[in-house]
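These notes concern the structure reproduced below.
With one protein chain withheld, the remaining protein chains of the complex are depicted in position.
Chain lettering (A, B and C) follows the sequence in which the chains are written, and residue indices restart at 1 in each chain.
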Amino acid sequence: MNFTSDNAAGAAPEILAAIARANDGTAGSYGADEITQRLNEKLSRFFEKEVVAHPVATGTAANSLALATLTPHYGAVLCHEGAHIYEDECGAPEFYSGGAKLIPIAGAHGKLSPASITAALGHFQRGFVHHVQPATISLTQTTERGTSYTPADVAAIAGVAKKAGMSLHMDGARFANALAFLKCTPAEITWKAGVDAMSFGVTKNGALAAEAVIFFDPKRAADFEFRRKRGGHLFSKMRFLSVQIEAMLDDGLWLKLAGHANAMAQRLGQGLAHLPGCALEHPVEANEVFARLPSRSAMETLLTAGAKFYPWGPVADRPLIRLVCSFATSEAEVDRFLAAAKRSA
Amino acid sequence: MNFTSDNAAGAAPEILAAIARANDGTAGSYGADEITQRLNEKLSRFFEKEVVAHPVATGTAANSLALATLTPHYGAVLCHEGAHIYEDECGAPEFYSGGAKLIPIAGAHGKLSPASITAALGHFQRGFVHHVQPATISLTQTTERGTSYTPADVAAIAGVAKKAGMSLHMDGARFANALAFLKCTPAEITWKAGVDAMSFGVTKNGALAAEAVIFFDPKRAADFEFRRKRGGHLFSKMRFLSVQIEAMLDDGLWLKLAGHANAMAQRLGQGLAHLPGCALEHPVEANEVFARLPSRSAMETLLTAGAKFYPWGPVADRPLIRLVCSFATSEAEVDRFLAAAKRSA
Amino acid sequence: MNFTSDNAAGAAPEILAAIARANDGTAGSYGADEITQRLNEKLSRFFEKEVVAHPVATGTAANSLALATLTPHYGAVLCHEGAHIYEDECGAPEFYSGGAKLIPIAGAHGKLSPASITAALGHFQRGFVHHVQPATISLTQTTERGTSYTPADVAAIAGVAKKAGMSLHMDGARFANALAFLKCTPAEITWKAGVDAMSFGVTKNGALAAEAVIFFDPKRAADFEFRRKRGGHLFSKMRFLSVQIEAMLDDGLWLKLAGHANAMAQRLGQGLAHLPGCALEHPVEANEVFARLPSRSAMETLLTAGAKFYPWGPVADRPLIRLVCSFATSEAEVDRFLAAAKRSA
Partner (left out) sequence: MNFTSDNAAGAAPEILAAIARANDGTAGSYGADEITQRLNEKLSRFFEKEVVAHPVATGTAANSLALATLTPHYGAVLCHEGAHIYEDECGAPEFYSGGAKLIPIAGAHGKLSPASITAALGHFQRGFVHHVQPATISLTQTTERGTSYTPADVAAIAGVAKKAGMSLHMDGARFANALAFLKCTPAEITWKAGVDAMSFGVTKNGALAAEAVIFFDPKRAADFEFRRKRGGHLFSKMRFLSVQIEAMLDDGLWLKLAGHANAMAQRLGQGLAHLPGCALEHPVEANEVFARLPSRSAMETLLTAGAKFYPWGPVADRPLIRLVCSFATSEAEVDRFLAAAKRSA
């Protein structure tokens, strides 16, 4: 009953098997291997567009390198005030960009809206040398509150971005979960809706450690490889990164794993929603459940029962908790949690 | 016959087995797992001293993060002009340190000496605000020319460092190969000889991707974790990094793999040294051979025979080439190379 | 009738005279001149404490260098959301600190309060590697809304800072105006109230271009000089910077000039407050007046009459404007403005 994070799960067996297969003989290093060479093409098919894709190993690296590529040092990145890039990366985007500014924006259910972005843009004067220059909007898909932007949501925000001459970045640490919920194609939720670059995460999805930075406009990727090298994110035995991403794409593994995680979250969310005194704080639109418990003692009871999860924010009289499901979460675990919750309520 | 780099080899089977073992159930993320928790202790036993050890995934990350921790932004790092950190990391140490300066120093066989360092120090005035301040000396062990510093070599350089109030860093991307050659203990070649911090590399040694940054004085490590996070080098599923290092330590795997690679290099080096027109450019003191071939056509013949390796520097009439052996290099490969070389000479 | 900024005025005649006096013969460069040598002692007397003081030429430099000295690259600076360092320096503090984060905090009349700071601190977990670490609180004295923190205000905030292990910085671009209003000593409003470092600005006060960064604890200043040099803010003919600051201290010139500017602002503010439809948005506690005009046409009338000033924020039906008085503002100008305002109202 570990619902602390999708990071708490290990790797899917298919991923380890793929790594073992890749470990055959010698190969070119630093990306000059066959697997990496063909990965770009595979991702281009995945996205139905010629993309430039570069593997890295962590989400922080993917986001920070992408943002630094899109944003000049005197630029600003507009993001939700609860965005991982704003709250939980210890200033990595600032470090990689040479000190660009992240502008936090409030919004219900972890989401930005065209209106909230437009209001934030009102504080900055284009070309005015005293102001940082709004350069990039960053969305998290799915959001840090377990909700997902629809293609129409993304397109509306992209409209604001384009009008303001800004780039649109998507932090896709849980991209697969969003797609499994939205039932749309990778293309529809990204470049077709106006996304310029994204972090395509597969670690939370069930890989060991792998993410791909995707540029939908190859011209925007020009300096990326130097930046990755300087960040220490160019792997010598790159095939082991690339093969994880490849294995996710093959036979739709990414969608199968994310679909399972989402189903477990739905089961958990629906179960909790029906318990007296419990309430869902946000709609469950991926693999995360944010639930308000009836009391502090209810939370204690769950922890005592062996459930692992994080309270969200300061613990209140009706504590808010976050529950994350992964590819490895079982129905039995969910049901045990619900049974314990029922007892505690 | 791939002698391009020890990076061209994959991972040792023991490493993959260890990763599979680690993939059991859930675990704390970002280092809050059992394997990572016990790694520090294991490395402390390895080094016979309480160390602070932090896993990262690439050598560039290990070096740059260590150097940035030891060196203020207005500091200078003195290193060999052929050092990997100077030549082959695209300025990563400069990036991580906020623009510290790497000072290249010439020296035979890829090695620094107390005299060459002292001469270089003569250009800087301590406390003079116009000069960057010499803060760190960085040695590569084994060097980029396949030679190894003895404990006495290191101690002599440490003496210069201490006198000048500087830290001593060791880039140990091929640390195991040096130890397999020197037959000394990890302690003797590091902190006992005056090293303050090191990059303990196991990727080239046969891991998938893993290095540990070791601080022999815990106080020096104070800010390291924030720096690592900001660099995007804190892995969510950290157990998979840590277990690679652990597996190397268990049963002396690191030494077994390095010993094999070194033996292959010795076989290769001795074979070449006896061929007419061939000559070793540097003594073979680890797993690399730098050989001068009798002619350009000899080099072409080897390449045509299917041997893979890099010419070193501009191709001259008597080309200099680099041959790197790994844990996976076989005697048969070496002998085939030597046979081809004999034919070509 | 130029009320756009105290920067619009030139330099006080006493400053130009001092520069001319300093231009006598040769002198040591980069601060090795007599005037700079004695400046530290003069400022120590001014602050009734042994301080470390370093002249620079711009407020942005003073603030950014001070903040970067107090704040590690993974740190956070808490400041008012309207702070100059947050809004109007194009990310200079982020640049100088290597990407530290500025956290904007709301507050009436441009002021931070212990409560608002404490609330903001609640979002950060000390030692948690994913969070930037709150390191510094920065106050502007006088604030960007023309109000002044009393010694008790500062002490209360310093209490929060000390409890949280943070430094307290004061942006004193209009420090003299605050003191002229508060009638307290420089010591009382700074180190005696808990300030660790400050930007002591005299440019707006009537100098050509000069600020001093003051450290009340000499130990905190250790790296400052290297940082200043690397920022390009160490002047070769330093005597010309230092003498401006010295001239301000001599015979209380700083207080005389600031007192005049404040008096003009009071006259302006009181005049406007009595006009029908006009209202002061913030109390006038230094040399700035924030006034709401009765109508857009009233604002137009004033501009047509030759008055120069900036609207503050988007122009509303009852426009908010900012009026800044300087050492050079005359009563006649103020009265002409008030007369025009009366006609327009």
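Just so we're on the same page, contacts are C-beta pairs under 8 Å (C-beta built on N, C-alpha and C of every residue); 3 or more make two chains touch, one makes a residue touch a chain.
As the structure is a prediction and not an experimental result, all values here were calculated from the model.
Asks: Considering the complete complex, identify which of A:28, A:59, A:82 or A:98 is in touch with the unshown chain.
Replies: Candidates A:28, A:59, A:82 or A:98; residue touching the omitted chain: A:98.
Asks: Touch as defined at the start, partner being the missing chain; which of B:101, B:192, B:228 or B:282 qualifies?
Replies: Of all options in B:101, B:192, B:228 or B:282, contact with the hidden chain holds for B:101.
Asks: Check the options C:176, C:234 or C:268 and report the residue that touches the missing chain.
Replies: Looking across C:176, C:234 or C:268, the contact with the absent chain belongs to C:234.
Asks: With the missing chain put back, which residues of subunit B would touch it? List them for me.
Replies: Touch set of subunit B with respect to the missing chain: 73-74, 87-91, 94-95, 97-102, 104, 122-123, 129-132, 314.
Asks: For subunit C, which positions touch the chain that isn't shown here?
Replies: These residues touch the chain not displayed: 2, 4-5, 7-11, 16, 19-20, 22-30, 56-62, 64-65, 89-92, 95-96, 203-204, 208-209, 226, 229-237, 239-241, 308, 328.
Asks: Provide the residue numbers of subunit A that touch the chain removed from this figure.
Replies: Residues of subunit A in contact with the hidden chain: 30, 72-74, 98-99, 129-130, 133, 223, 225-230, 234.
Assume only the chains that are shown with their structure count from here on.
Asks: Quick check on this structure: which chain has its C-alpha centroid closest to the centroid of all protein C-alpha atoms?
Replies: A
Asks: Can you check how far apart subunit A and subunit C are, centre to centre, with Cα atoms defining each centre and the answer in Å?
Replies: Computed value for the inter-centroid distance: 41 Å.
Asks: Centroid from C-alpha atoms only, then distance subunit B to subunit C, rounded to Å. What do you get?
Replies: 51
Asks: Out of subunit B, which residues touch more than one other chain, so two or more?
Replies: As it turns out, subunit B has residues touching two or more other chains at 30, 226, 229-230, 234.
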